[in-house]
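With one protein chain held back, the other chains of the complex are shown just where they sit.
Let's turn to subunit A:
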Amino acid sequence: MPVRSVLYWKPNQGNVMTNEEVMSKISECIETLHGVEDQECHCHACVTFYTPILRDERASFADLPQDFVGVLMMEQLNKQFFVMQSRWIVVEADSLILPLIEKLSSYKPKSYITLNGTLYKMGDFQIRLFKVLPDQGNLKGIIAEIEYLPISSIEQSKKIMEEMVDTLNELASKKSLEGHFVQAKANYAKYGLDDDYTSQHTAVQYAATSLTELIQSALRSHDN
């Protein structure tokens, strides 16, 4: 499948624009690149953060993972992905894994992030621009997913993806946006994923981006 690169918007220190204003400006940047909004396509994904359930209140979480994440993508509602960054694990399962996890009663959802977005078509590229919405609260961040349609090799598409990211950041700067897009860091080889792009690669990027977003959002809330 075509390669995708997931980016999160990192605002500069002291930025005064709201996320809604930034979102609107970024949409203008994409339209400057002749991106056309696909009115009929609503992009959606959900990242769930799980926490272990302990039988004994005195027991410790220490040996149990705190970064067990589930990823559900609208395009593949019959699939559920799990990612654990600290152990470089990604698993793809069918949707029955969710009631199975529930029956085990060993992990439960702690919080989740919803990504609601718009698809822009730009020739060989597609850009999905997502609002990051926590389970409680308002728009907390922005994620962009760039898809390059002709190529499924990550290595072969690397340069052109980087050029597109640079182009977007340049346009954002010209619009006086105080921040820039950062690519999600994902060492696919460590996850056992090869150069041919798959949905598992996307899940790994979403998990990495969502955790970074959560941390950034927490830091911004702290600063405020």
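To be clear about the criterion, contacts are C-beta pairs under 8 Å (C-beta built on N, C-alpha and C of every residue); 3 or more make two chains touch, one makes a residue touch a chain; residues count from 1.
The criterion applied here is as follows: contacts and distances are computed from a predicted model.
Protein name for the hidden chain, per its UniProt entry and selected from "Sm-like protein LSM2", "Mediator of RNA polymerase II transcription subunit 18", "Large ribosomal subunit protein bL20m" or "Histidine-containing phosphotransfer protein": "Mediator of RNA polymerase II transcription subunit 18".
Of the listed residues A:53, A:77 or A:189, the one in contact with the hidden chain in the full complex is A:53. Shown as candidates are A:43, A:90 or A:207; the residue that touches the absent chain is A:90. Touching the chain that is not shown, out of A:8, A:49 or A:68: A:68 (per the contact rule at the top). Among A:1, A:36 or A:100, the one in contact with the hidden chain is A:100.
Along subunit A, the points of touch with the absent chain fall at residues 52-56, 59-60, 63-65, 68, 82, 84, 87, 89-97, 99-100, 103-107, 192, 200.
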